[in-house]
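In this view, the complex is presented without one of its protein chains, the others remaining in place.
A, B and C label the chains in the order they appear, each numbered from 1.
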Amino acid sequence: MIQERLRQKAKELLESKAVDLIVGFGEGSLPLRATPIFIRNPQEVNRLIWNSFCGHNLSTYLHKLKSLKVGLVVKGCDSRSAVALLLEKRFKADQLFLIGVPCQRMVDRRRVKRAVQGEILRVSAQGDELIVEGEDFKTTLNRKDFLYPSCQVCVHRMPLRADVLLGKPVEEFSLLETHPEIEEFLGKTPEERWDYFERETGRCIRCYACREACPMCYCTECFVDSSNPQWMEKGLSPSDLEFYHIVRAYHQTGRCSGCGACERACPMEIRLTYLTQKLNEDVKELFGFETGVVGDAFAPLSTYDMGDKQEFIK
Amino acid sequence: MKLRLDKKDFHSFLRGLMVHYELFAPVQLGEGVSVYKKIGDPSEVALLPSNPQKPAKEVFFPQSETMFRYGKVGVQTEVTSTEKVERKRILLGPRPCDLKAVSLLDSVFAGKDYRDVYYVNKRNATTVIGMACDQPLSTCFCSSMDGGPFFREGSDLFLIDLGEAYLVEVLTEKGKAIETNEFLKEADTNDLELAREIEQKATKKAETSLSLEGIEGRLDRMVESPFWDQVGEKCIGCRICTYLCPTCHCFDIVDEDLNGKGERVRHWDSCLSSLYSQETSGHNPRPTNRERTRQRLMHKFNYFPKNVGRIACVGCGRCVLYCPADSDIRETIKEIQKFKCQSSNAK
Amino acid sequence: MVNGIEIGWEPKILAFLCNWCSYAGADLAGTSRIQYPPNIRVIRVPCSGRINPLFILKALQGGIDGVLVSGCHPGDCHYLSGNYVGRRKSATLKRFLEYLGLEEGRVQFSWVSAAEGGKFSQVVQEVIQDIKKLGPEKRFVKK
Partner (left out) sequence: MNNPYLSIPMMVKKAYTETTDRMLRTLELIFQKEEDKKAFGFIPGQFCELSLFGKGEAPLGIASSPTENGSLKFTINRAGRVTTALHHIEEGEEIGVRGPLGNGYPINLFKGHNLLVVGGGFAFTTLRSLIAYLLEPQNRSGVKEVTLIYGARMPGLLLYKKELQEWSERDDMKVVVTVDVGDQNWKGKVGLVPNVLEETAPSSEDTYAVVCGPPVMIRFTLPKLKALQFPDERIYTSLERRMKCGIGKCGRCNIGHLYVCKDGPVFSLEQLNKLPREG
C-alpha cells in the first residue's frame, strides 16, 4: 500500500538524515480533507497519509524552507511545480528529495457536498466508491464523478521527476486534443465570456489565497501590493478584481502545472483553472512547452524562437 | 412578545419593511456562496441553513468603504465626509455567532477612547432581526465561547424557523417598532412549543467541550514558545481566516485619486499579510508566519481579553471551514491548553 | 447613436512605440507630413520587449479605448532579441484577453521601422478604424 511505503520511506530518509524534514499530507480535522504536515521526527511518520483528499500542492511551502533539505511528497502536478521552481532557481536541486506518488486524482469536496443534503460527517473511499455519511443519511458515490476540475483534465498523473516513486505506475491519460471546458467557453460570444469572467471575479474578497496557495507565486512584492508604481486600487470594484485575476493568471503563463491549488483555496469558489488551463494550452500550441515536463527547457516567456508565430502583428 | 410570521407572507413582510428601511440580508452569489448585501427586492434574500461566507460585520464595517471625498476648490481642498447614514436600516438573518461578534466590535469602534463614526452611525441606524441557528454544524463551537445557537444578545427581533412559519420574538425597544407590522400575528401555544423543541434540539447539537479556561494566562507564558513555529509553518499567509472572521477588524486607509479628485477609502486588512506591518524602510516587526499567526491568536485570546475582558472568538467555525491549509483553530486551542500541563510540570 | 456608439465619439488610443524603430517611424511620418488622425497618444519605450502587460491593462482600465504596441521588425532589434521576447508576451496576452472576452482588436501589435513613416500612418489609421467599429471600451474600464 502506498501509505505504508510512504511512511517507511519517510522514516528511512529522516533516520539517515538524508532530509531535515518531510512535507507530506496528514489527516485533516474535517471529513474530505487532508492537511499539510511537517515531520522532523522519524517516530512521527505514521501521521503521514495518502488518500483521495491529498489535493494541496505542497511545493508552495518550499520557499519558506530554503535553508533545509526537504523531502516532499508529490503527485504528478506537484512534481511539475517543483521542477518549474528548480528551473527558476528558487533552490538547489540537492536540497530537494521528491517522494513521488502516482496520483489517482483527487476528490473535490465541494462537489461531494453538493451531492448530498445535510452536513457530511464521515467519508470513506473504497476503490472507485466514496461512502458518504451524515447524521441521517448514508450514500455511495462514484468517485470518478467527483474529481476536481483540474484533475479531470490532468494528463500527467505520474510524477515526472521523483527521487523515489512509490506504488505502481498508473496509466497516463492520452493527451486530450482539446480541453472541453475551454472549447465550451470559446463557443460563447465575447460578451458572454466577459460576463462570466466578471461574475466569477465579482465574488472575489481579495484574500489572495489563490496567490498564496500557488507554488509559482513567490514574488517578494506582488504587483497588487506595489505602491510605487501603484498598478491598481485595493478595493472591490469589478475592474480592480478583474485586473487582479487577469494578471495573477497571466503571470503563470508557461509556469503553471495545472494543479488547481488556486481554485481549491478560494473560499468564494471562483472558477480559476479555466484561465490557467487556457494559458497552458496556448503555451503548448504556440511554443510546444509544458510546465515541468522537460526539466531543463527554458521557460517559454524567457526565451524565443526566430520562427515564432506572428500573424497577429501588423 | 412572541409573534408568528407565515412564510407565505415573508416577502410581503419584507416589502413592507423596505418602505421605511434599507434592508441588508444574505444574498447568494453562486451555489453555496453568499454574503450580506443591500437588498433591492425581497426575492434576493437567501436565508440559508448555514452562515454566509462573509460575516455580518460587513454591514457595519464594509470590506471597502469610502470615508470621504475630496476635490480642489481653488487652492483649498474641500472634503465631504460620507459618515452620515441617510436611512434607517434592517439587518436580517445574522446568526447568534455573528451578532455576538458585532457586540465585540462595538467595544472596538464604539469604545471609550475614540468613536469610529462610520461604524457607530451604521450601528445606530440598524435594527437587527437575528436568526436562530437550528442546524449548527460540526465545525461550530459557539457554545464553548459563551454563546449558543439560540443566543439572543444583539438581536432586536429574533426569528425561529418553524417550517411553515417563523416565530418572531421581540426583544428590544428598537424591535418594537416592527411588531405592529400587519403580517405578524400572535403566536399560539403550538408555535411556542415547537420553537422550544427546536431550541432544545439545536442547543444539544451544538454542545461542544472546547475548554478555554486560563487560556489568557497560558498565552502570556507562551509568547516565545517554539509552538508558534509549528502554527506558522502550515499557514500559507492568505487572509481568509481574518477576512471571514466575524471579529477581525484590521483595516488599511488609502487614497484613490484621479486628477486631484478622489476618495479616502478604508479596506479590510489582515495581520497575516506579510506587508501589513512592514515599514517603509523595509523593516518588518513581524517578519514571518510565526509572528503573524501568533499575532492573530494572541489578539483573539490574550490581547483582546486584556483590553475588553472578552475573548475575540465566537466559534462560528469559518476559519476551520475555509482554511486552504486545513488548519483548525480548535486543534490549536487544544494544543495551547495542553501546553499548560507541560510547562507547569517542567516548573 | 449608431450601433450603440455615440455620434461624434472619438476613441482614445495609446501607442507604445519602441525608441529605435517605431518612434522614429512616427517621427518620419511627421517630418514627411504624412497625415493620420490625432486619436493617438504616444509613449516611447526603449524596446517592444519592455512592455509589461500591466501597462496595457492599466491603460484600458484608465479609459483608453485601444492600445497599439509597435517595435522593430524581427532581426532589427537594437537589443538583438527584445522584440522576439516581446512577441511571445504579445501573442499570449492577446489570446488571453480575447479568451476572457475583451474584443478582438482592442490591443494590437505592429512592426514599424524607422524608415516606414507611411506604414506607421497606415497602421494608426487601421487601428483607429478598428476601435471606432468596436466603440468605447466599456468592459474593463473603471467606472
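As a working rule, contacts are C-beta pairs under 8 Å (C-beta built on N, C-alpha and C of every residue); 3 or more make two chains touch, one makes a residue touch a chain.
In this text the structure is predicted, and so the values were computed from the model without any measurement.
**Q** As a test of the contact rule: which chains in view would the missing one touch?
**A** Among the chains that are shown, those touched by the missing chain are A, B.
**Q** Of the residues B:Ile129, B:Ala195, B:Met298 or B:Ile329, I need the one that contacts the missing chain.
**A** B:Met298
**Q** If the hidden chain were put back, which of B:Leu47, B:Val120 or B:Ala177 would touch it?
**A** B:Val120
**Q** Given the full complex, what residues of subunit A touch the hidden partner chain?
**A** Touch set of subunit A with respect to the missing chain: 227-228, 230.
**Q** Can you list where subunit B touches the absent chain?
**A** 67-68, 70, 75-77, 79, 81, 83, 108-109, 113-118, 120-121, 223-224, 249-255, 257, 260, 262, 264, 266, 269, 271, 276-281, 283, 285-286, 291, 294-295, 298-299, 302-304, 306-307
Methods note: only the chains that are shown with their structure count from here on.
**Q** Averaging the CA atoms per chain, pick out the one whose centre lands closest to the mean of every protein CA shown.
**A** Given all protein C-alpha atoms shown, the central chain works out to be A.
**Q** Hey, which chain ends up farthest from subunit C, C-alpha centres compared?
**A** Here the answer is chain B, farthest from subunit C.
**Q** Taking each chain's centre as its mean C-alpha position, how far apart are subunit A and subunit C in Å?
**A** Measuring from centre to centre gives 36 Å for this pair.
**Q** Averaged over CA atoms, how far is the centre of subunit B from the centre of subunit C? Could you give it in whole Å?
**A** Those two chain centres are 48 Å apart.
**Q** Touching residues of subunit A toward subunit B in the complex: what are they?
**A** Result: residues 28-30, 33-38, 56, 60-61, 64, 110, 113-114, 119, 121, 202-203, 205-209, 211-213, 221, 225, 233-236, 264-265, 267-269 of subunit A touch subunit B.
**Q** Could you list, by residue number, the parts of subunit C that touch subunit A in their complex?
**A** 53-54, 57-58, 61, 74, 81, 84-85, 87-104, 108-111, 123, 126, 139-143
**Q** Applying the document's contact rule, which stretches of subunit B touch subunit A when the two form their complex?
**A** For subunit B paired with subunit A, touching residues are 29-33, 53-54, 63-64, 135, 137-139, 230, 233-234, 236-240, 243-244, 252, 254, 256, 265, 267, 270, 273, 275, 288-289, 320-322, 324-328, 330-331.
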